[in-house]
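Supplied in structure tokens, the structure appears directly below.
Here's a slice of the assembly, chains where they normally sit.
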Amino acid sequence: MRWGVVRFPGSLDDTDALWALGRVMGQEARALWHKDEDLGDVQCVVLPGGFSYGDYLRCGAIARFAPIMKSVVRFADAGGLVLGICNGFQILCEAHLLPGALMRNRSLAFVCERVHVRVENAATPFTCAARQGEVLRLPIKHGEGLYVAPEQELRAMEERGQVLLRYTDSSGRECDAANPNGSMRAIAGVANETFNVFGLMPHPEHAVEAALGGEDGLKIFRSIAMSIEGRRPGASTAAASSTAA
Amino acid sequence: MTVHRNAEMPIALPDEPAVGLEQARAHGLTEDEYRAIERALARTPTFTELGVFSVMWSEHCSYKSSRRHLRMMPNAGPRVVGGPGENAGALEVGDGWVAVFKIESHNHPSFVEPYQGAATGVGGILRDIFTMGARPIASMDSLKFGAFDHPRTRYLLGGVVAGIGGYGNCVGVPTVAGETMFDAAYNGNILVNAFCLGLARRDELQSARARGVGNPVIYVGSATGRDGIHGASLLASAEFDAASETKRPTVQVGDPFTEKLLIEACLEAMRSGAIVAIQDMGAAGLTSSSSEMAARGQLGIELDLDRVPLRETGLTPYEILLSESQERMLLVAERGREADLAAIFARWDLHAMVIGRVTDDRRWRVRWRGQLVADIPVEALADHAPIYDRPARPPKRCESRGASQLTVSPAQALRRLLDSPNVGSKRWVYRQYDSIVLGNTVAGPGGDAAVLRIKDSRRALALKVDSNPRACAIDPYVGAAATVVEAARNVACVGARPVGLTNCLNYGNPERPEIMWQFVRGVEGIRDAALALETPVVSGNVSFYNETEGRAIPPTPAIAMLGVLEDLSRRVSHHFKRAGDAVVALRTAPARLAGSECAAMFGIEGGELAALDLRRERALIDGLVAAADRGLIKSAHDAGEGGLAVTLAECCFSPDGALGVEIERMPDGDEAEVFFGEGASTVVISADPDRMEELRGLFGGIEFIPIGRVIDAPRLRIANTGSANTIDEDVRELRQIHEQAISRRLAPHG
Amino acid sequence: MLVKVFVSPRKGILDPQGRAVAQSLKSLGFDGVGQVNIGRYIVLELDISDAEQARATVRRMCDQLLTNPNIEDYTFEIAAARDESPENQSR
């Protein structure tokens, strides 16, 4: 399938996303320049990690107004798949494509480490290659990943299954120690109500090669590929993960 | 731009102070230096010119006290490309790639303002690397703080670490290794040394040598403000005292976002072929970058200050020329390519401004509001700074008594040492650094050396920075040589061949003979070790005047070593892998307590450093590389701070924490020294018992001591023959202590 | 004119920074410290002579870029005159 990775000034993990999609997964992945408005014929738009515009003012606040974001919003409104990783997640929240907001980590410090997240809803285009409740090991690296939203909104999101990933320990148990940034309800990733926009703080693109700390990130990208290639959500996960890149 | 008329003389500006010897002294120049300036100009300098000379001839920019000694260091070798004179040396690392790397100090700025001081230190070293045409791919930091219980230490530690992370994380270069030490000797003068490694294709290396009379000189990056005027240059060239606190208005603030744009834009511009020469505006900003590029090309440069982008109004020529505002680059372009370059920089929202031209008369000429304000022979600024052969004399040493005894049991000592911030895990520090961006980090912080893959190649690079001030304080020569050897050994422990190094020499006031002696001995130690290991010195940096109220820091040469791993699949890591594996201690000489963490912790005084035999050190490193290459070792870990017992414990800290070790017999010698001694090179390896003889054969000339085996219970058992004192501890408990050594001391109300 | 915008975390939204600062103030021995909130203080020069028009502009700036209405409230002053219009709830 065809992927587009947006390059904002200050994007950092854009090249890593392109490497993961193009070189590791062998898919067609191209960079999209923030000043262009044309998304071409991409089937999934990735907003990568980094510090767009230095993350000055608020993370993602300025990037949200980049020319290409108009097209991204249109693309999303038309049902196109949009994945926001870390800074991309922050941009999606600022652009109101996702509910809630991301604030300074509870520790007030930047955190770079591998964490565990539990798949809370495997029946979405972003998680269908994983099992419900499956625990993935992914790296995080952010200073502002504390997810917040009004309580009633959170409750509604949970009911609709919009919380796709939650921080847990390696055995999938929720506990405060396993919450690296103090996110409400240990939320690591959320989708919009129509499940075509997904944002997460962990970096799947940095978990696609065994030599570099695991391949669990492939599950996210494979899910998207599967759903685009019209395979039923939840279709044989085993097959998906056995065809490791 | 107006044409130069020979008759024209630089004019003194209204309300500028009169220039004379007093004014020169106020600028930190000596009388001889001032007279030399008068001779170079054949007249009295203008105030602006005096300021320019004072920074260019400062210790920081001119290396006037160190230059003649630095020449001793070996900088040649089969891998070396890109010669001296450029901003940093480069090494061939295979597959057509060259590695460019350098380490630099930002000690004083970080003491004054820890966050911004450390941040701008990272920014500065990054520019030194990409100005060479290399893409920065990894950073390291070497940090020295005061005693943990000193009132300022927590504040400085927090600020410096946040600053290094704040800049490095935002600019997208992973911080993959470093070192952190706490010692009362740094209470009044911390050390913050920042390292950067870049990769370039061999033919992409970029020059900093001006060419082509009439070529435009172009300014790109942040606008110029009053930042750091006489900052780096003077701060780093005069002893630090309370007065420096008043230099506050000159604090430089880093802008990593603009730096990121500069990296991408400059690399793209270089590939366009429109750039003749490029140099970052570091210390002495516009002045040093322009005059040095001209000097290398044996040409002249004429600048028009009215075209320099300014952040504030009312800057004088003096301020514009001496400003150390960050994130600025100066380049010489091919005439006629101005528009192409402007387009590339505009694409990155950067404004490229032509501010001058290359001339043929070897003069550095500056205009402001149409008037000539400086007119100086280029060589006088860049090359003819005074060079001093300062007197060096060893200090009178108090007779070193034989080492006193360790009074606590080995088990107690082990726990105390694991809890020391110098021995315990540095995770609290490095988890604040993005160590994985760019997708090359195979082994980040936490092991002996970091390992970075080279994409589309079997090869990988290994990196580590080390220093050993306690050994240097006892013997500045042996200490410095031992530091080179330690960095190389850390690199060899992951299976990589050490190929070259860079150094940051942190010392006190060179005008004091005993400090100068420490410095010279240090350089000699680095030279001899580098020769023995065939690791050329490709770049370096000197930081003098690390003193507060007359108290100097211990000699602290920081050595950053680059290694090449021919086959990534041969990489070795430091923890035990399989129960039943044999555990071997490799040793070049018996360890000693002198200069060890154990001695510092338990107040054990005197004693001699372990003997250092560079031939044996070379043999150990060669053996480790060969053994890794043949896949003979399962794990290798260098005995660093804390000694052999601590190292054995660390080898048990495997991810699943299921393994332990059973030691039947420790190497011979005094128990405290064998368990906790340092200095001599000791490496703990584990290997398949059936391959022992094969292994032994690779380590001719050094001690190869089988001491025990890996067990599948998380216990550390050390039964020392002929001694009742044995260690039998729960590995998970020890790991807990080790993990929290720093974090528990920083816990709120802790 | 000189515009001063005061941005604070919305009531009920957690403010980790504020909490941490309150903590450290107490551990520094400052007694009687209650809740602490940390927001943003934005000062900008705006070349609009008509006060009413300026107020309207600043409101648009705040709603679009300067603040995130999901988590932040704001008030602002122009020159010296504090803006008391309803949508700028003062704390």
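Lettered A, B and C in written order, each chain numbered from 1.
Please note the rule applied: a contact is a pair of C-beta atoms (placed from the backbone, for glycine too) under 8 Å apart; a residue touches a chain by one contact, two chains touch by 3 or more.
Everything numeric here is computed off the predicted structure, so don't read it as measured data.
Chemist: Just one representative per chain kind is placed here; work out the formula for the complete complex.
Modeler: A x1, B x1, C x2
Keep this in mind: only the chains that are shown with their structure count from here on.
Chemist: If you average the CA atoms of chain B and of chain C, how far apart do the two points sit, in angstrom?
Modeler: Comparing mean C-alpha positions, chain C is 42 Å from chain B.
Chemist: How far is the middle of chain A from the middle of chain B, if each middle is the mean of its Cα atoms, in Å?
Modeler: 36
Chemist: What is the distance, in whole Å, between the centres of chain A and chain C, each centre taken as the mean of its C-alpha atoms?
Modeler: Those two chain centres are 31 Å apart.
Chemist: Could you list, by residue number, the parts of chain B that touch chain A in their complex?
Modeler: 162, 165-166, 169-172, 255-258, 260-261, 348-349, 430-439, 441-442, 453, 455, 568
Chemist: Which part of chain A faces chain C closely enough to touch in the complex?
Modeler: 57-58, 61-62, 65, 93-94, 100-101, 103-106, 108, 146, 148-150, 182, 184
Chemist: Touching chain B in the complex: which residues of chain A?
Modeler: Touch residues, chain A against chain B: 9-10, 12-13, 15-16, 19-20, 49-51, 53-56, 109-113, 139, 141, 143, 203, 205-206, 211-213.
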